[in-house]
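All protein chains but one are shown at their positions in the complex.
As written, the chain order gives the labels A, B and C, with residue 1 at the start of each chain.
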Amino acid sequence: MTTDSLILPIALPLLGALLTTALPRIAPLLGVIAATLTALSGLWLTGQVWGGDALNIVLGGWGLPLGIGVAADGLSASLLAMSSLVGLGISVYAVGYFAGSDRGLHFWPLWLLLWTALNGVFLAADLFNLYVMLELLGLSAAALGALTGSREAVAANLRYLLVGLLGSMSYLLGVALIYTAYGTLDISLLSERIEPSALAATSVVLMTAGLALKAALFPLHFWLPPAHANAPAPVSAALSALVVKAAFYLILRLWTDLFANITTTGAAFILGALGAGAILWGSWRALRAERLKLLAAYSTVAQIGYLFLFFPLLQAMPPGPARDDLFAACVLMAVTHGFAKAGFFLAAGLVQKNAGHDRIDELGGAAQSMPATTFSIALAGSALIGLPPSGSFIAKWVMMRGAFETGQWWWLIVIVTGTLLAAAYIFRVLSRAFGQEPTPRCFVTDARAEIPALLLALSSVALLGLAAGPIWSLLGFEGVQT
Amino acid sequence: MNRDLSLLIGILVALLAVLLLGVFHSTLALDPGQRLASLALERLPESGVSNPVTAVLLNYRAYDTLLELAVLLAALLGIWSLGPARPGFQPAGPALAAMVDWVVPLAILTGGYLLWVGGHAPGGAFQAGALLGAAGVILRLAGNAGAGLPSEAWQRWLIVLGAGVFSLIGLLLALTGYGFLSYPPGQAKWLILLIETAATIAIGVTLAAAYVGGRPQMAQPPRSPLAPMADPEAKR
Amino acid sequence: MTAAFLYGGAGILLFALGLWSLLVHEPLLRKLIALNIMGAGVFHVFIAVAHRGDGTPPDPVPHALVLTGIVVAVSATALALALHNRLEQDASDSAQSTSTSTAGLLSGLSISPQSDIIRHE
Partner (left out) sequence: MTPWLLLLAWVWPLLLAWPAAFQAGRWPSALRGNRVPGAGWRWILPMLGPLPALVAVLTLSLGTRLELPWLFLGTSLELDATAQVYLLFTAILWLAAGIYAAFTFRGTPNVGRFHAVFLLTMAGNLWLIVGQDLFSFYAGFAIMGLAAYGLVVHDGSPLALRAGKVYLVMALLGEVSLFAALVMIAQQTGTTEPSAEDLAQLTGLPIALALVGLGVKAGLVPLHLWLPLAHPAAPVPASAVLSGAMIKVAILGWLRFLPVGAIALPDWGGLLAAGGVLTLFYALPIGLVQSDPKVILAYSSVSKMGLLMLCLGLVLMEPGLAPVGIAAISLYAAQHGLAKGGLFLGVGLRKQAPGQPGFIQPLVLGGLMILALALAGAPFTSGAVAKYQLKPVLAGAEWPWVAAAVSVATLGTTLLMARFIWVVSLRTKRHPQPGLLWPGIAWSLLLALVILFPFALGKPASWLSDWLSISLGIGFAGLIAIGAWRNPAWLSPVVGLIPAGDLLVLARPIGRLAIGLWQRLWRPINALQNRMSQSASSRFERVFKQSDADQEDALRRWPIAGGLWIGIIAMLLLALFAQSSGSSLSAASTESDDQPSRPGLEFQSPPAPSL
């Protein structure tokens, strides 16, 4: 049963989705129960990975080449833990956000399906199963994004759906080529067999390119800002914090695990250069954004860029503790951004609800009337900038050290510029909170909605920064080599 | 569309295709290929079905199929979230109506046959479900606005039937110690048939409901001020 | 071997053709058809790979993958059409609110929700 518990983070939200579909009247109640159980199963699984080794199981009882493997190692478990906690926060928030609205009816089953797919991607060990999971993820994400029903939202998510389909097709062609040569789809079997060849190179490029579309890597991010900025707040949080991470996770998995002996420094440099472009362009656009949610969406583009900046460093670093540090820092960065961006979007949603709009220049009153929400934005913002003691501070520290050690000092300029731009756009929002408006009557004005945002933002700063060690031990590393 | 740009993209795509063809060719040339085929066929007797494709779909890789049902569900839920369905078409003329009276039962019957035959020959839940869905499409084309589907509450239960039965059986098997979606020896045939039946109904209903293209109307659809233009009846 | 290459190669050509059409053609329906053609191309490759040796039975696994892939593609196409339909509906609604005559003309041409899309192309 311990290995069967691997399936729970996938089966539980799926069952929840089915029940909320069938019983729409009590969907919020069922949804929260399913979310709680899903989060608990995810955390339990993380605990098991932490305690022991990697877990894996082959479904169907047929053994590996024939059956589909499901596996959890440190990397999957870290992201699973993130999706569990962030997902729970989003679910609790959604109860308040959608209260009394017809949209909640549609939100719950789709959101639980999205969560199914997300956990499924993190735990999958089979290339074709990953394709199905990615499609489920893309479909439910596009449907959720269009939930506001506004013209912009529908148009943006239609574009997102098509882009996602193009990415999936490209990925699937890569899988087909792999199957042509190796006759199996299991990642662990493949990683033993794959050797450098034109075919392997072509497949990794096709799969990476497809996933880069889904991960919104600059300049393929064009679909992200409108899609994320026009979705309802809990959906924006899920899309920005979790969904793009799934595609990124898969690229990381492919490059460092399956195709580790095929990737080259040149190719990794290209990914890094695109990441650098994402940081600069995304941060700049965030600074120029007129709306709070658009700012958050562009900030996601920039943060994805930081994650891709790790590839040239990982590629150039010889195996050893220093590379372990880099890898763990990359995961830490992704997880921190998950928490911070979810908190940011949830808080932005509250501000938008309160003010009736989210134009940054006119937010002074709304921001000051919601101290807890403004505080959440400040906390999440400091994690996005990379201020201590947030997790991204440690990640940036390790990243910059890695850049020096591998002699790639030029990334330093990008990181520093990106950090300054991030500080500029975050403080542009925060300065609205310091005005001479009348003050509110209490710190927390709507506990059910404000507390999840606050807790998510707080954990991105305090939890992940002050105790980053667990990520290292979860990944099986000894701890940072300073 | 800008001609130069499409030409440029055409050249790029063509280059990509040439490269892919080359890579594909070299792979085929060098690798005579030992696939999963022999293994899949070797274990076929244990799988509970004699059609190898069905064995892969519902036994070896049943997990994929479960998720595929979830994908279908997600698409329909997405469609429903976009708003109520539009009114249907005008009622069929007598010739079409007579044909529909024949075709729909025939499609349902053929679907049942395909479902049963899937165990040992090409066929199975998806083919059968597609036929059921087609029956719904025909009904809607012939003027039945709801495509012959039951009320919304029933539809909700029917569309989750496939994935529901599938995942419940999987979890039950996991609880009883066989492992998620690992059928006990000898029981595979009936379990697969059960799952396939549920999936067929769910797929048929989902496809038909997707064709209707919106949330099912409760009773008589409230006539919105914009409706008449889409309603040919109003024009006469 | 040659047969496999011909089928698989045709699949790759279909993929490329679909990709080109997806990128170059503006109307949504053409994009969707293009995506489906791309998918069909990939499925071709899978099927070509399944039947390789002479005399040996074909590999059922790629066949099953293709079946799964088709259902996924159908679902995605359905959702995309519904989203597009919604956009069209919005457009015609707003057109009608501004000018009833135009909307009336549009609606006169409209036979069914589905045909909206086709006419638009």
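The rule is short, and it goes like this: a residue touches a chain if its C-beta (ideal position, glycine included) is under 8 Å from a C-beta of that chain, and two chains touch if they have at least 3 such contacts.
Just so you know, these numbers come straight off a predicted model, no measurement behind them.
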item	value
Chains in view touching the one left out	A, B, C
Selected from A:Leu274, A:Ala296 or A:Leu474 as touching the chain missing from the view	A:Leu274
Selected residue (touches chain absent from view) among A:Pro24, A:Gly149 or A:Pro389	A:Pro389
Selected from A:Tyr97, A:Phe327, A:Phe345 or A:Tyr425 as touching the chain missing from the view	A:Phe327
Contact set of chain A toward the excluded chain (per top definition)	53-54, 56, 58, 61-67, 69, 71, 73-75, 125, 159, 166, 181-183, 186-189, 191-202, 204-206, 208-209, 212-213, 219-220, 222-223, 225, 256-257, 260, 262-267, 269-270, 274, 285, 319, 323-324, 327, 371, 375, 382, 387-389, 393-394, 396-397, 400-401, 404-405, 412, 416, 419-420, 423-424, 427, 431, 434-436, 438-444, 465-469, 476, 479-480, 482
Interface residues of chain B (partner: the chain not displayed)	1-2, 4-6, 8-9, 12-13, 15-16, 19, 23, 26-27, 29-34, 38-39, 43
In chain C, positions touching the absent partner	19, 22-24, 26, 31
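As a convention for this text, only the chains that are shown with their structure count from here on.
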item	value
Comparison of B-C and A-C by number of C-beta pairs in contact, larger one	B-C
Separation of mean Cα positions, chain B and chain A [Å, integer]	30
Distance between chain centroids, defined by C-alpha means - chain A, chain C (Å)	29
Chain B residues counted as touching two or more neighbouring chains	20, 24, 28, 33, 35-36, 40, 60-61, 64, 68, 71, 74-75, 78, 82-83
Multi-chain contact residues (two or more partners), chain C	8, 12, 15, 19, 45, 49, 65, 68, 72, 75-76, 79, 83, 86
Residues of chain C touching chain A in the complex	8, 12, 15, 18-19, 22, 28, 31-32, 35, 38-39, 41-42, 45-46, 49, 62, 65, 68-69, 72, 75-76, 79-80, 83-84, 86-87, 90
Residue numbers on chain B that touch chain A, as the complex places them	19-20, 22-24, 26-28, 31, 33-36, 39-40, 43, 59-64, 66-68, 70-71, 73-75, 77-78, 80-83, 156-157, 159-160, 163-164, 167-168, 170-171, 174, 177-183
Of all residues in chain A, those that touch chain B in their complex	1, 4, 7, 11, 14-15, 17-19, 21-24, 57, 59-62, 65-68, 70, 103, 106, 109-110, 113, 116-117, 120, 128-129, 132-133, 135-136, 139-140, 142-143, 146-147, 149, 154, 173, 177, 180-181, 183-184, 198-199, 202
